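A single protein chain has been omitted from the complex, and every remaining protein chain is retained in its original position.
Every chain is named by a letter (A and B) in the order it is written, and numbering of its residues begins at 1.
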Amino acid sequence: MSLTEIDTNFTLPAQFYTSKDIFEEELEKIFYSKWIYVACEADLPKPGDYITLKLGTRSFFLQRGQNGEVRGFYNVCRHRGHELLSGERGNRKGISCPYHNWTYDLSGKLLRARGMDADFPKQDYGLNPINVAVIGGLIYVCLNSPAPDDIETVSNLLSPYLAPYQVAKTKIACQKDIIEACNWKLVIENNRECLHCDTNHPELLVPLYSSGFGKGLDKDHIAPSEQRFQDTLQEKEREWEGLGLPYELIEFPDDLWFRTVRLPLANQCLSHTLKPEHACKKLLGNFRKPEGSGLSLWTHPNSWNHFLSDHIITFAVFPLSVDKTLVRTKWLVAADAAEGVDYNLEDLTKVWTQTNLQDQSLAEGTYRGICSGGYLPGPIADEEYLVKQFLSWYTDQLTETPVH
Amino acid sequence: MSLTEIDTNFTLPAQFYTSKDIFEEELEKIFYSKWIYVACEADLPKPGDYITLKLGTRSFFLQRGQNGEVRGFYNVCRHRGHELLSGERGNRKGISCPYHNWTYDLSGKLLRARGMDADFPKQDYGLNPINVAVIGGLIYVCLNSPAPDDIETVSNLLSPYLAPYQVAKTKIACQKDIIEACNWKLVIENNRECLHCDTNHPELLVPLYSSGFGKGLDKDHIAPSEQRFQDTLQEKEREWEGLGLPYELIEFPDDLWFRTVRLPLANQCLSHTLKPEHACKKLLGNFRKPEGSGLSLWTHPNSWNHFLSDHIITFAVFPLSVDKTLVRTKWLVAADAAEGVDYNLEDLTKVWTQTNLQDQSLAEGTYRGICSGGYLPGPIADEEYLVKQFLSWYTDQLTETPVH
Partner (left out) sequence: MSLTEIDTNFTLPAQFYTSKDIFEEELEKIFYSKWIYVACEADLPKPGDYITLKLGTRSFFLQRGQNGEVRGFYNVCRHRGHELLSGERGNRKGISCPYHNWTYDLSGKLLRARGMDADFPKQDYGLNPINVAVIGGLIYVCLNSPAPDDIETVSNLLSPYLAPYQVAKTKIACQKDIIEACNWKLVIENNRECLHCDTNHPELLVPLYSSGFGKGLDKDHIAPSEQRFQDTLQEKEREWEGLGLPYELIEFPDDLWFRTVRLPLANQCLSHTLKPEHACKKLLGNFRKPEGSGLSLWTHPNSWNHFLSDHIITFAVFPLSVDKTLVRTKWLVAADAAEGVDYNLEDLTKVWTQTNLQDQSLAEGTYRGICSGGYLPGPIADEEYLVKQFLSWYTDQLTETPVH
């Protein structure tokens, strides 16, 4: 089965979800070579703060320098190869290897090479850097070099949408990691359609119109049953104009790898919560009062995000192996919001905690079905058109001539 | 080492027990292409009852239709590939996918394709079926198509032997699964000889003559020590004639894959129990009083069974990986027998629970020895001639031109 023979009106042939060789190829051509969403500025509030991360088999860390810049380096000493920073997060004024105490500054420069002669060329042994880009507070990395040069265009298009939320001034109220027993693409396919919402996501459908989440915005795809959503949308669009909030759909333009749109919330909701109240009393950024809409952002290959006037939920997908996938969800609130005073953690996280578990069950059940030996690529419904879009983008990446 | 060079007077070269590639070949040429014993009618008493099963990496389910027929389908939806039925067993009037609610009837026909246009060709998207054959209440499947056409001959030969027990009118009193850390062929080799019984199976040798279990029936293989067994056998054969019970040995005729024979029980036993009593007061099928014999049935590649007048023990072997094997044992009693009244579960299951554990230890110890790096194919004794027969059948299957 060659990639060019794949019909992206159907789900992929089984081996694309189950082959270790194809998984390796995906790591190389996508997760190591493209811009990948991995963290946000709230992970690194102060100079010296670091987080350690893994993409595929590669390990690196992000650290905020004394000048405020976020930098990334492979997590390995240039002497005997010991890991430099351990644990998930911490703060270091400098970086000293635990093995033989080689020491680096936060820009990766080797300061001290214990055991080596005075004429040792320290300038040749700085840390091994990775590419880092910050867009409106969201941190993207590209492990291979050169990184794709589309990041500036993406930043220019996205920044006005994200600006009102001032992500850099948030803190992480909660982070939850789930390891799902399935191929990473099933997590993304599941995220790219809401045809499954009606019968699977009772909590999510309190604040969300199922017709608005991934369909119903393309005027060519309006079903009669979506009329209520369309009416609400037009009314809200006038409000958003008044507030200066960008709302127009941008959908994977010119081979770019994101989709964003503002969506009205359903059932008088003001946030992604079960009650028509905001989840955090301290509002984000420019917001003076709770606003009944959410800005949604999907980026290929591995993320989706929802920005509300009182909190943000951001999702990053990390493929661990061909059949294991880490889904990391973060709930961000205003940096000065106090738990128990301004927000209650259970109310804040309820909708997406439940939705994630429901989606995990669906993605894992799909993986088992695909592995059954009797699976055949299945037809993708019109309402699932963003699944087709993802699979089409995906096969394009794999057919591209490898950079390395 | 080519297959044609293998001397089946000896155990196989080590790689046949340890190579993942050969294991894959066995799945393809044997477990997916031959008729395999997997369950019995007592697993599916009522219309709508289903069980889910796995052979190698393939997952499917068996379900009894409204018309009483047992059907099998791969456990996967034709839309986006979600598994259709979860858990080990249950009952469903129809089959509805949990993901987007595509719905099928019990014959596998697609009734409802949610999300698709009215002109969607539902007739092209029925469930993916597997071959199912029921012989005297025992259920065999063949995953690949076409299935070998020998099933009818087997059914004709076997049915008269099984008929007196009326397997379809039994219920499962107990099922026990063991996962053995060894290659599946070692489980079968172990089952095909009783030279190891004397020093390993004290419980089994209460009801069984070790000389009768796999040897001593071939008149060319009678040792002087077997005279007592031979005398008993002749006496019993006259009784069996009177009762109309088939007893003649049928041993892998014309390339067929089964062996069956009736055996007298030892020590006045009336069942496979430790005391000379039946294990269940309600007798099976045609039996009016407990009968001191057992009908044994061995089928290649993966089963053995013992039919007593009061209960049946049936064993199915499922290879999980080259070094892991599931052995599933079921104890069947009359459908209307009541636990605690007609039978006591511990008495009923004692002999084979112990025997299985002893055989597990032997098969696992053999696997460790074969993996030691110092293993050499060893000579098979005359009393182990059914091991040779199995290995000869096995190498024949692997040398056959693949069907697919």
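Keep in mind that, in the parts below, a contact is a pair of C-beta atoms (placed from the backbone, for glycine too) under 8 Å apart; a residue touches a chain by one contact, two chains touch by 3 or more.
Because the structure is a prediction, the values reported are computed rather than measured.
A.B. asks: So which of B:83, B:180, B:226 or B:384 would be touching the chain we can't see?
C.D. replies: In the complete complex, the chain left out is touched by residue B:384.
A.B. asks: Just one of B:26, B:189 or B:342 touches the chain that is missing; which is it?
C.D. replies: B:189
A.B. asks: From the list A:5, A:21 or A:117, which touches the chain that is not on show?
C.D. replies: That would be A:117, which touches the missing chain.
A.B. asks: Looking at B:11, B:170 or B:325, which residue reaches the missing chain?
C.D. replies: Missing-chain contact among the listed residues: B:11.
A.B. asks: On subunit B, where is the contact patch with the chain that was removed from view?
C.D. replies: 11, 189, 195-196, 199-200, 361-362, 365-366, 368-376, 378-384
A.B. asks: Under the stated touch rule, tell me which residues of subunit A contact the chain that is not displayed.
C.D. replies: That gives, for subunit A, the contact residues 32, 56-60, 73-84, 86, 98-101, 114-117, 120, 125, 128, 130, 143.
FYI, only the chains that are shown with their structure count from here on.
A.B. asks: Could you grab the centroid distance between subunit A and subunit B? Build each centroid from C-alpha atoms only and quote it in angstrom.
C.D. replies: 49
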